[in-house]
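A single protein chain has been omitted from the complex, and every remaining protein chain is retained in its original position.
Chain naming follows the written order as A, B and C, and within any one chain the residues start at number 1.
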Amino acid sequence: MSISKEPYRPLIVAFCCNWCSYAGADLAGNNRLAYPADVKIIRVPCSCRVNPTFILRAFQRGADGVILCGCHPGDCHYTSGNYYTRRRMALLFSMLDYLGIERERTRVEWVSAAEGAKFAATMNDFCETVASLGENKRLEDLRCKK
Amino acid sequence: MQEITRDTLISRAKELLASGEVDRVYGWKRGEFCYDVTPALFTDAESLEKDFEWGDFCGANLSKYLVEETRKSEGKILVFMKPCDTYSFNQLLTEHRFDREKVYVIGTPCAGMLDPKRIRDHAESFTSVVSDENGVTVSTLFDGDVKLDRSEVMPDRCLNCKSKKHVAYDELFGEDGGTIASGRFDEVEKIEKMTPDERFEFWRGELSRCIRCNACRDVCPACTCEKCVFDNPNSGVENKAAENSFEEQMFHIIRAFHVAGRCTDCGECSRVCPQQIPLHLLNRKFIKDIDGFYGEYQAGAEVGSRAPLVDYTTEDIEPSDAVKGGDENA
Amino acid sequence: MRKITLDRLDEFFAAVAGKLKLYIPVDTAGGAQFQQWRAGAKMSDALNTTRSAKDFFFPQTENLMEFKTEGKKIEIIDVRRENEDFAIFGVRACDVRSFDVLDRAFLSEPADTYYQNRREHGVIFSLACSKPAETCFCGTFGIDPANPKGDIVCYKTDDAIYMEAKTEKGANLMDSVSDIVAEDEGGDGESAVNAQKEIISERMKKLPLASLSTDKFGGDKTAKFFDDPAWKSLSESCLGCGTCTFVCPTCQCYDIKDFNAGNGIKRFRCWDSCMYSEFTKMSAGQPRLTQLERFRQRFMHKLVYYPANNDGMFSCVGCGRCLSKCPIQMNIVKVMKNLGEGGENNG
Partner (left out) sequence: MQRIGVFVCHCGTNIAGTVDVAAVSEALKNEPGVVYSTNYQYMCSQAGQDIIKNAIAEHGLTGIVVCSCSPRMHEATFRKTAAAAGLNSYMVEIANIREQCSWVHKDMKTGTEKAIILGKAAVAKVNLNAPLTPGESPVTKRALVIGGGIAGIQTALDIADAGFPVDIVETKPTIGGKMAQLDKTFPTLDCAACILTPKMVDVAQNDKIRIFSYSEVTDVKGFVGNFDVTIKRRARYVKEDVCTGCGACTEKCPQKKIPNEFNLGMDNRRAIYIPFAQAVPKVATIDLDHCNMLKNGKCGVCAKVCAAGAIDYNAKDEYIEEKYGAIVAATGFNPISMDKFDEFAYSQSKDVITSLEFERLTNAAGPTGGKLLRPSDGEHPRTIVFVQCVGSRCDSCAQKGKEYCSKICCMYTAKHAMLTRDKYPDTDVYVFYIDVRTPGKNFDEFYRRAVEEYGVHYIKGMVGKVSPEGGKLMVQASDLIDNKQLRIEADLVVLAAAIEPDRSARPLATMLTASMDTNDFFTEAHPKLRPVESPTAGVFLSGTCQGPKDIPETVAQAGAAASKVIGLLAKDKLMGNPCVAHSDENMCNGCSTCENVCPYGAITYEEKEFRMPDRTTRIRRVARVNEAVCQGCGCCTVACMSGAMNLKGFKNEQILAEVDAICR
């Protein structure tokens, strides 16, 4: 057993759609609503731009959790993108669960541009959940281990 | 009812060739052993007479060959199809993968194929297999004859046949059947009921055998990409041999995802896997989820139907709810 | 000749495993596979393993080296791990022959040191066959399944395994476990083994492929077969997957690639398949553009090109794996029978 001085911090990749969730994250910033620095945001035009490959790649490279944020259903800037996201991710997450990968490591959350508080709360909650699971062991690529 | 035999099919194929309706025939060709049947193109009566095979080992789904073959000339191709093959045929048409006008489909009846792998479990070094309504008689080189129940040597995909109905044909031999309420999701449910740890161990055990020969992909009638992402160095997922467990999972998850909503559950992937990985259980998971989340959908049942992943309703299930079923004992 | 009764086989395995890593064939959901022996592991009765034994010397993937960059600096890290003693138990005559084929490829100058090290550190317990399968045709290549080569040759009867060390490496290992497996002095070993051999040779004659011959092939036959019209119909339905090459004990092609792991570059080699459309792709494209050309390459290599460069040795050992594993049941036997028969549809 290794004893490290610093407590374990998870690595979290958040994909945020440009129009709602990325703006929601900005609003969280404007309002100085803190959440852990473990969260690193990647901006995409729409949640429907997120390919399952990106999620698996994040896990391969050492992410412990991946969260997708998009506009609320019905509010997509592109009218229907997040509806496709919803189907794709429902099936993908169910498949990951079927393979025995902890379902808590993946999440989809709808965050509007007005929901800075929700963004921060979601990230706090997600970080805590993933931290309690510990390091991702089931979808890891040993070559990429630090 | 007229009995359908190899000769029935050959004589019809010869007629169609002679009349000029078709100029080539995609069928199955016999080889060294009873099960040694290869998909093959026939262009004349003589070779049909000599080599054409129709029987318990004509499991190969010929629909995928049409993608390339129809592009080769303007002539029409006669192709023989079992009920399950016709679903793949329709799915390929839905995706505009070939021109329907260039194909003449003869639907052939199917009582379920036999699986040489399962026969070997009961009879080593076998040379011939005779099946009739009483069962299957396997002749071996060194152990004499072995009598078996047909169900003992049928592959899973035939034991759990979803349909005896031909959903596409120009001409049908034998009577058409209907769709069957099979137990094809039983295995999936069994896995769903395991704890996450058990599920992980189960799949680790199965997928770790993968040798990345790509047979599952290359035989799959839904995998007809001009360039597969796994062969494309720019895709971010390309690799020639799975270096570790991550890559095994990556390959099979992405492949299953790419065929989700398009997979007709023909079972070719599991048939060809040299390592006997039950790949159909991945595809069936998606099919089961799709049926459960978005209403029953059978890929290939109709040409032009909208696959669940290119469709949506405003009331669809949330991803967070989608994974709540099945493992409450976790 | 030494003898171990089957009821004491576990003891023997335990003793060998105490000296080095031991691999034995074990039944799995994917057929028989070589696995590292652990207490309680039961040896498979299957004729042969799904994957061949070449994996031990020429693994499917192998890390060659690593690089790390820090700013503008580059550091090379040695990750070689092939200097570890091991033994494989139960290798059949066909697979043992495959090592000769691989040796000619990998040990000719300049020798492949990764392969070479593994060969030096590996001990092969070969096992004579008793019941060949319908797909077997090792006899075609002059292999006698009753007399396999190897460091230690084993014969299995109903109640015992008889072993004979054929090399110094084999003898040393056997000596180190002699307290478990003793010399069969004055025993019935000789006669039991001979009886076995008798049975096998009778059975070999009954095999459906017993008459398959290599007569028309050889290193000087490029011109004869290269433009044979049969290639078209033979390759027509080939899916271009790599199953035949990956289960083949003699296929030896590999690719060397770099994997950027973020924390450094890992250079590895992995099996490649001449059946793949990307095989030996260069900036100008790949040299064999169609599946027909790729298909032809594989079999011409086994039956013509390899013998041309290796004193007439064919690079097929007749193990029959491709016969049972090819998704579309196309295989070297059909190729051998159809080539040179002067027609597209001869079969």
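Things worth noting here:
Note that in this section a contact is a pair of C-beta atoms (placed from the backbone, for glycine too) under 8 Å apart; a residue touches a chain by one contact, two chains touch by 3 or more.
Predicted, not measured: the structure shown is a model, and the values here were computed from it.
Taking the full assembly into account, the omitted chain touches A, B, C.
Only one residue in the set B:Thr137, B:Ser182, B:Thr224 or B:Asn244 touches the chain that does not appear here, and it is B:Thr224.
For the options B:Glu95, B:Asp156 or B:Glu192, the residue in contact with the chain missing from this view is B:Glu95.
Subunit B meets the missing chain through residues 71, 95-97, 224-229, 232, 234-236, 258, 306-307, 309-311. The set of subunit C residues touching the chain not shown comprises 70-72, 260, 262-263, 285, 289-290. In the full complex, subunit A touches the hidden chain at residues 11, 13, 18, 22-23, 25-30, 32-37, 40-46, 48-54, 57-58, 61-63, 74-75, 77-81, 84, 88, 120, 144.
Just so we're on the same page, only the chains that are shown with their structure count from here on.
Of all chains, the one whose Cα centroid sits at the greatest distance from that of subunit B is A.
Taking the mean of each chain's C-alpha atoms, the chain whose centre lies closest to the overall C-alpha mean is B. Centroids built from CA atoms put subunit C at 30 Å from subunit B.
With centres set at the average Cα position, the gap from subunit A to subunit B is 36 Å. The residues of subunit A that reach two or more other chains are 141, 143, listed in rising order.
Touching of two or more other chains is recorded for residues 259 of subunit C. Against subunit A, in their complex, subunit B makes its touches with residues 188, 191-192, 194, 196-204, 229, 235-237, 243-244, 246-247, 249-250, 253-254, 256-257, 260, 282, 285-286, 289-290, 293-294, 308-314, 316-323, 326-327.
Taken in their complex, subunit A has these residues touching subunit C: 61-62, 141, 143-146. Those residues of subunit C lying in contact with subunit B across their complex are 28-31, 33, 47, 50-51, 60-61, 131-135, 203, 206-209, 233, 236-237, 239-243, 245-247, 255, 257, 259, 268, 270-273, 276-278, 323-325, 327-330, 333-334, 345, 347.
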